[in-house]
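A single protein chain has been removed from this complex, and every other one stays in its place.
Let's turn to chain A:
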Amino acid sequence: MSDKLHKNPVVVEHARAALETFRSHSKSLGYATILTTDGFEVASIAGDAQQTRRVASMASSMQALGDAVARDLKMGTCDYIIIAAPSGYVIQLRVPGYDLVIAAHFDSAETLGKALSVARLAANDMAQVSVAAAAA
(Lines give C-alpha, C1' and ligand atoms only; values in the text may rest on other atoms or scores of the structure.)
Protein backbone atom coordinates (compact mmCIF):
# COMPACT_ATOMS: atom_id res chain seq x y z
CA MET A 1 0.00 0.00 0.00
CA SER A 2 2.85 2.36 0.77
CA ASP A 3 4.44 1.83 -2.61
CA LYS A 4 5.32 5.19 -4.16
CA LEU A 5 2.62 7.34 -2.59
CA HIS A 6 4.54 10.42 -3.70
CA LYS A 7 4.21 9.41 -7.32
CA ASN A 8 0.56 8.42 -7.21
CA PRO A 9 -1.34 11.23 -9.00
CA VAL A 10 -4.51 10.73 -6.94
CA VAL A 11 -2.53 11.00 -3.70
CA VAL A 12 -0.58 14.04 -4.91
CA GLU A 13 -3.76 15.80 -6.08
CA HIS A 14 -5.55 15.06 -2.82
CA ALA A 15 -2.54 16.32 -0.86
CA ARG A 16 -2.51 19.59 -2.82
CA ALA A 17 -6.20 20.14 -2.15
CA ALA A 18 -5.80 19.31 1.55
CA LEU A 19 -2.95 21.80 1.83
CA GLU A 20 -4.97 24.54 0.10
CA THR A 21 -7.81 24.02 2.57
CA PHE A 22 -5.25 24.02 5.36
CA ARG A 23 -3.93 27.39 4.16
CA SER A 24 -7.44 28.86 4.17
CA HIS A 25 -7.75 27.91 7.86
CA SER A 26 -4.75 29.83 9.13
CA LYS A 27 -3.17 33.10 8.05
CA SER A 28 -0.10 32.22 10.09
CA LEU A 29 0.73 29.19 8.00
CA GLY A 30 4.10 29.78 6.36
CA TYR A 31 4.63 26.66 4.39
CA ALA A 32 3.39 23.13 4.68
CA THR A 33 4.49 19.82 3.21
CA ILE A 34 2.96 16.37 3.04
CA LEU A 35 5.65 13.69 2.86
CA THR A 36 6.05 9.95 2.96
CA THR A 37 7.43 8.55 6.21
CA ASP A 38 10.61 7.69 4.29
CA GLY A 39 11.13 11.31 3.36
CA PHE A 40 9.73 11.93 -0.11
CA GLU A 41 7.76 15.09 -0.71
CA VAL A 42 4.21 14.44 -1.90
CA ALA A 43 3.00 18.04 -2.18
CA SER A 44 3.82 21.41 -0.65
CA ILE A 45 2.48 24.93 -0.45
CA ALA A 46 4.81 27.95 -0.38
CA GLY A 47 8.52 27.49 0.34
CA ASP A 48 10.94 27.00 -2.55
CA ALA A 49 11.33 23.55 -4.06
CA GLN A 50 14.73 22.87 -2.53
CA GLN A 51 13.56 23.94 0.91
CA THR A 52 10.41 21.83 0.91
CA ARG A 53 12.38 18.79 -0.26
CA ARG A 54 14.86 19.24 2.56
CA VAL A 55 12.09 19.79 5.07
CA ALA A 56 10.45 16.58 3.87
CA SER A 57 13.62 14.59 4.56
CA MET A 58 14.21 16.22 7.92
CA ALA A 59 10.59 15.81 8.99
CA SER A 60 10.72 12.09 8.25
CA SER A 61 13.86 11.75 10.38
CA MET A 62 12.24 13.74 13.19
CA GLN A 63 9.12 11.61 13.08
CA ALA A 64 11.16 8.42 13.26
CA LEU A 65 13.26 9.78 16.14
CA GLY A 66 10.03 10.74 17.92
CA ASP A 67 8.79 7.19 17.44
CA ALA A 68 12.09 5.80 18.72
CA VAL A 69 11.83 7.85 21.91
CA ALA A 70 8.16 7.01 22.41
CA ARG A 71 8.91 3.33 21.85
CA ASP A 72 11.80 3.38 24.29
CA LEU A 73 9.60 4.94 26.95
CA LYS A 74 6.81 2.50 26.06
CA MET A 75 4.43 5.30 25.13
CA GLY A 76 3.24 3.84 21.80
CA THR A 77 3.88 5.65 18.54
CA CYS A 78 4.61 9.34 18.27
CA ASP A 79 1.49 11.30 17.33
CA TYR A 80 2.88 14.76 16.76
CA ILE A 81 6.06 16.78 17.18
CA ILE A 82 6.39 20.49 17.85
CA ILE A 83 9.55 22.49 17.24
CA ALA A 84 9.29 25.94 18.80
CA ALA A 85 11.64 28.77 17.94
CA PRO A 86 11.55 32.53 18.65
CA SER A 87 9.83 33.48 15.41
CA GLY A 88 7.47 30.59 14.94
CA TYR A 89 7.04 26.89 15.14
CA VAL A 90 6.81 23.73 13.13
CA ILE A 91 4.16 21.16 13.85
CA GLN A 92 4.26 17.77 12.26
CA LEU A 93 1.89 14.90 12.62
CA ARG A 94 1.05 11.59 11.10
CA VAL A 95 -1.76 11.14 8.59
CA PRO A 96 -3.95 8.49 10.24
CA GLY A 97 -3.85 5.16 8.41
CA TYR A 98 -1.14 6.12 5.90
CA ASP A 99 2.65 6.19 5.74
CA LEU A 100 2.38 9.95 5.41
CA VAL A 101 3.29 12.92 7.59
CA ILE A 102 2.22 16.52 7.39
CA ALA A 103 4.69 19.21 8.45
CA ALA A 104 3.65 22.84 8.79
CA HIS A 105 5.44 26.02 9.68
CA PHE A 106 3.50 28.76 11.50
CA ASP A 107 4.61 32.23 12.51
CA SER A 108 4.28 33.10 16.17
CA ALA A 109 1.03 35.05 15.64
CA GLU A 110 -0.91 31.78 15.84
CA THR A 111 -1.55 30.16 19.19
CA LEU A 112 -0.11 26.69 19.52
CA GLY A 113 -3.51 25.20 20.29
CA LYS A 114 -5.13 26.67 17.17
CA ALA A 115 -2.18 25.67 15.00
CA LEU A 116 -2.30 22.12 16.28
CA SER A 117 -6.03 21.85 15.75
CA VAL A 118 -5.91 23.11 12.13
CA ALA A 119 -2.93 20.83 11.42
CA ARG A 120 -4.93 17.91 12.76
CA LEU A 121 -7.84 18.85 10.52
CA ALA A 122 -5.49 18.85 7.55
CA ALA A 123 -4.09 15.44 8.49
CA ASN A 124 -7.60 14.01 8.80
CA ASP A 125 -8.52 15.61 5.50
CA MET A 126 -5.52 13.93 3.88
CA ALA A 127 -6.55 10.62 5.43
CA GLN A 128 -9.74 10.72 3.34
CA VAL A 129 -7.72 9.90 0.21
CA SER A 130 -8.61 6.54 -1.25
CA VAL A 131 -5.47 4.85 -2.46
CA ALA A 132 -7.51 1.81 -3.50
CA ALA A 133 -9.49 4.00 -5.89
CA ALA A 134 -6.23 5.46 -7.19
CA ALA A 135 -4.85 2.03 -7.96
CA ALA A 136 -8.06 0.80 -9.61
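Simple rule for what comes next: contacts are C-beta pairs under 8 Å (C-beta built on N, C-alpha and C of every residue); 3 or more make two chains touch, one makes a residue touch a chain; residues count from 1.
The rule is simple: contacts and distances are computed from a predicted model.
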Checklist outcome for this item: Looking only at "GTP-binding protein", "ABC transporter permease subunit", "Regulator of SigK" or "Signal recognition particle receptor subunit beta", the name UniProt gives the absent chain is "GTP-binding protein"
Item to check | Chain not shown, touching residues in chain A | outcome: 2-6, 36-40, 53-54, 57-58, 60-65, 67-68, 72, 99
